[in-house]
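Only one protein chain is missing; all other protein chains are in place.
For chain A:
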Amino acid sequence: MTAATAVPTRAPALAPRLKAALVLFVLFALVPPVVMAADDPFLILIATRILAYAIAAMALDLILGYGAMVSFGHAAYLGFGTYAVAILSSYGVTDIFVQMLGAVLVSALFALVTGAISLRTRGVYFIMITLAFGQMAFFFFISLSAYGGDDGYGLSQRSTVLGSAILENDVTLYYATLAVLIALFALCHRIVGSRFGRVLTGIRENPVRMEAIGFSPFRYQLTAFVISGCMTSLAGVLLANQAEFVSPAFMSWHRSGELIVMVVLGGIGTLTGAIGGAVAALLLEEVLGMLTEHWQLWFGIFLVLMVLFSPRGITGLVEQMRGRRE
């Protein structure tokens, strides 16, 4: 008998969640035809906004769920993405790929420096220090008067794709956002199942054990932190195009909190859950906002009930309903 034959086959823990993600993507793809039938084109912009936040929430889940790094400053990367569009296009650089590259480079640098400092702390101190760095970025853009400061800055046009203005069409922008979401989900999914992903998850589970088998947690955590920041900035690029407007409001600490809420609501450390969480949180915001002025109160109550009765979020709820217990 060879050693390999004795290796037991693993339970495919991720497979049902992968399936859930595929179902979500198919539903997302069906949104434009349905909205067209309902003859309310504004809905497509809301849906685009939801998908962009889903990207950001998923990117946050990569470090929050898999790396146990609760970043309370992730809105800064949304801001870098939105301002990359605004600033570059004001210089005539409207190509979305160049803007994305700019957003990623700035985010990588910011995440590298602030992450290296933040990761010297743990727990609530990590949360506070990422919050502080996020606020620093926020106030930097508030004081950036050339781009409207506090008031924000309207975009004269959306980004172009290889010289073509196809994103001016709302449906095309929606599908472009969906394409980015799917591509980044595939990337995150691969990362989580890779050697790197296993090290990251191991550090979340027990850093002492990881050091005892020869891993220095710091550099793996920092790498994940940078990857997450870069992905979040891509969501910012798409959000700027959706709103055709950028302002520091995209990077306020409320926004960072909302991203955490989306991840928790969807189920921490599942990727698919973060996407579902973003959809649920923003849809609730829209629907409750139509019903009452005090929608935040009802949203708060919903969140409390969710955390109390399904600590693993929507993912936990769905898995429970399907009678699948891990």
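Definition applied: a residue touches a chain if its C-beta (ideal position, glycine included) is under 8 Å from a C-beta of that chain, and two chains touch if they have at least 3 such contacts; residues count from 1.
As a convention for this text, contacts and distances are computed from a predicted model.
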item: Name per UniProt, for the chain absent here [options: "STAS domain-containing protein", "Branched-chain amino acid ABC transporter substrate-binding protein", "ATP synthase subunit a" or "Heme exporter protein D"]; value: "Branched-chain amino acid ABC transporter substrate-binding protein"
item: Full-complex contact with the absent chain, from A:Ala56, A:Val199, A:Ile268 or A:Met306; value: A:Val199
item: Hidden-chain contact residue, picked from the options A:Phe28, A:Tyr220 or A:Phe250; value: A:Tyr220
item: Touch list for chain A against the chain that is not drawn; value: 2-4, 6-11, 190-191, 193-199, 201-202, 205-206, 208-216, 220, 223
